[in-house]
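The complex is shown incomplete by one protein chain, all other protein chains being positioned as in the whole.
So that you can tell them apart, the chains are marked A and B in the order they are listed, and the count of residues begins at 1 in each.
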Amino acid sequence: MNINRRTLLALALATGMSAPTLAVAQAESIKIGLLATFEGAFTVLGEDSERGAMTAVDEFGGKVAGKDIEIVKGSSDASPDSAVRAARKLVEQDGVKVLIGPLSGDEGIAIKDYAKTQPDVTFLNGSSAAQDTTLRDPASNFFRFSTDGAQWMAGLGDYAFNEKGYKTVATVAEDYSFPYTQVFGFMAEFCKAGGHVPSKSWVPIGNKDYSSVIAAIPDDVDAIYVALGGADAVNFLSQYNDAGGQAPLIGGSITVDQTVLTAKGRLHDVLVGTPAAGPTADTNDDPAWKEFSEAYKKQNGAFPSPSLFAHAYYINMKAALLGLQEVNGDVSDGGKKLREVLSGLEFETPTGKVSLDENRNAIADMFLTEVTEAGDGTLVNKLIKVTPQVNQTLGIPKDEFLALGAVSRENPSCP
Amino acid sequence: MVDTSGSHSNPLAQSQGMTRRQVWGIAVLVIAAVLIWMVFAQWPDWLNSILISKKAFLSAILNGLTLAGLYFLVASGFTLVFGLMRNVNLAHGSLYLLGAYIGYEFAEWTGYWLIGVAAGFIILAVVGLVMQILVFRRLEGDDLRQTLVTIGISVVAADLMLAYWGGTTYQILTPGWLSGAIKLPVVTAVRSNGTEVFLVYPFYRLVVLLSAIVIGIGLWLLINRTRIGSMIRAGVDDRDMLSASGVNVHFVFAIVFALGAGLAGLAGVVGGSALSVAPGEDVRYLLASLVVVIVGGMGSITGAAIGALIIGLAEQIGLVYFPTYGVVLTFVIMVVTLAIRPHGIMGRSM
Partner (left out) sequence: MTDLTLNPTRNRLQSQNWIEKAGIGHILLALFLLIYPAMASDFFLTQIGGYSLVLGMIALSLMLLAGYGGMVSLAQITVAGAAGYVVAIFGENNSGVYGFGWPWWIYGPLAIMIASMMSALIGWIAVRTEGIYTIMITLAVATACFYFAQQNYALFNGFPGYNGLRAPEFFGVYWRDPVPFYYLCLANAVVAYVAVLYGARSTFGLTLQAIRDNQRRMRAIGFNVTAHKVFAWWLAGLIAGAAGILLVWFNGRISPGTIAVGPSINILVIAIIGGLRHPIGPFLGAVIVVLMQTFAIDLVGAERFNTLIGLVFLVIVFISPDGILGLWERFKPQEGRDNWRSFKKAANKSENQGRNA
């Protein structure tokens, strides 16, 4: 926060602000830990999530309740072990009382477990989207104002079955918990609507060659649901194109994001008409989203549009700051008051109203999009529909939802 | 060493009317016949139900062969360097990745894919040369330290490449004449209305396979038919005698190292065009070449080809038929090979 402090100083001098006030402001700062992947393969995503968090900090002018906000960064390499190690340093060495993070799903579960051992520290999720971070065995001091991977799929299964008319769908996804959660979210609706999923391909993590997997997908499915992100999505799509694939595609939340749509290569034909769902939509016309998008772009090295990592970190950071404002920056009681405030916090975000359920997981709006060709030949995600206020159990009563069991390779199943 | 002596030294086999070689020959013929039948015949339902579909099976085989070609390109340099210098270059994967990035930059800059390929080969050959002169020559005779240094280099190289190129994935675009799919004269299914469905396969992958074969033959000729090749072979057999006979061993070492590194770079561009370029690929291809040369036999080009075939096919067939443990399969093959032949299929005890 050096730069910010220097800007403030310059500002203070320019406006003739009295020095004593400044000294007080510097003496009393609020430390917030920011945990994201600043190393390893997810570095790019980690950096964008920092942009999101800083957008919220800048929105508050770098101050909350009259005190300077001091961000202490912690870095993981997306492995749960390193996330816990970084969180430990932030909490036990740097002494942060509020921690935002982590970025990926299994890190989230590990941090939740760590949170239980630090009852005086308030944890807010970054962008991790595993169900069980909050659904089963939650920690009372872990808050998630962003949503989980199954929630992100809201509306997609229904749309695929009823509007698109797909009766049988094959799925292709990576073999770990986040894609399980996404497939679960999609199938929960799709199977309920009457659809069938005869074939699920779980591709080992790190695999880049999908051609054999593509060849093994049954010829008679109406569509293929693809929950792969970034590089994997681009690889899959270009190989699908090379193999002369005919069946239309359905995307997961990170399958058809901006990076994939703007990727070079012959992806155009296979992408047009692909529906997807997620917590954000690039072409959202809501003024609040546009305003957020503009503010985000002021950050160094920003993407053309905030990624869903930037979005999630923004929401959680903003919730933390709103909470701190409410308690006047006072966490001397071990953050008890802050957590009470956070539990009841309800606020307007660039993507609609957000509130928490009793497990401290967000209830928020979800966006259904479809890839279309813009006038100039570029591809954009057109907003089709907003599914309002999706909760973690996807509208199913909680005990019924829990009875469905934890997500896995086999669960759910409707061949 | 292939055991050819069995037919002569084992009277028991002869007394049964067939030599061991004949038995092997018949087995190979039968397998070949079955394979040819599987490629051209229309599959009965029971076979389709076992192997998912003819399309899936043939695609897996073809993809396995392509992947084997790629693995061979990477592993041949690795095995050549080892054979001559007893130097396990654990930075070989980094050379692959660097070649891929450089190929990408040049292909983007000039607009010609072939220039990217050439740049990947030439620049990496130079990098290899520099590594040999600056690093390995100084540590000559200390195998363990050479290996440790390559581990250090790979750690630093991976981090610097991540710093420069970032964590994003690059796709090296193949030119139009190489892309697209072609129909192979193989019928995979017959629709109910009688039309035949042909197997469609990406043209570029066939080109990868073909170029690997061409380069493999080229390497074989280089080693077996040229003067420098005879020096290399002499060096593999006994490098002390080679230097004693007046050959500039360092020159031979430098050539081989440059060639090995260049091949890794070339493979990087070729592989990066077929799949994609991203951090982590260095470790993947390092492990792949390790397994390939351990199975095939360290130091043998033929061994690298055999190892690449086995591993490439195993990986793709595993991916389709038992995806969950497919990735483990290659390592199981390696351990089994080691248990039976500690120095690999074509390896010699050193």
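Miscellaneous remarks
The rule we apply is simple: a contact is a pair of C-beta atoms (placed from the backbone, for glycine too) under 8 Å apart; a residue touches a chain by one contact, two chains touch by 3 or more.
Note that the structure is a prediction, hence the values are computed from the model and not measured.
Considering the intact complex, the chain excluded from display touches A, B. Annotation: of B:215, B:291 or B:345, B:291 touches the absent chain (contact as defined above).
For the chain missing from the display, the contacting residue among B:198, B:220 or B:331 is B:331, taking the whole complex into account.
The missing chain, though absent from the display, is touched by one residue of B:21, B:145, B:183 or B:250; that residue is B:145. Interface note for the absent chain: among B:108, B:196 or B:238, the touching residue is B:238. The residue from A:92, A:120 or A:163 that touches the chain not shown here is A:92.
Against the chain not shown here, chain A presents residues 38-39, 43, 73-75, 77, 79-82, 84-85, 88-89, 92-93, 106, 109-110, 113-114, 117, 136-137, 175-177, 204-205, 406, 408-409.
Where chain B meets the omitted chain, the residues involved are 86, 88, 90, 138, 141-145, 147-149, 151-153, 155-156, 158-160, 163, 238, 240, 283, 287, 290-291, 294, 298, 324-325, 327-328, 331-332, 334-335, 338-339, 342, 350.
In this text, only the chains that are shown with their structure count from here on.
For the pair chain A and chain B, the distance between C-alpha centroids works out to 39 Å. Residue ranges of chain B in contact with chain A, taken from their complex: 52-53, 55-56, 58-60, 63-64, 67, 162, 166-169, 171, 173, 179-181, 189, 200-202, 204-205, 274-276, 278-281, 284, 316, 319-320, 323-324, 326-327. Listed in rising order, the residues of chain A touching chain B in the complex are 40-45, 175, 201-204, 206-209, 211-216, 218-219, 230-231, 234-235, 238-239, 242-244, 259, 263-266, 409.
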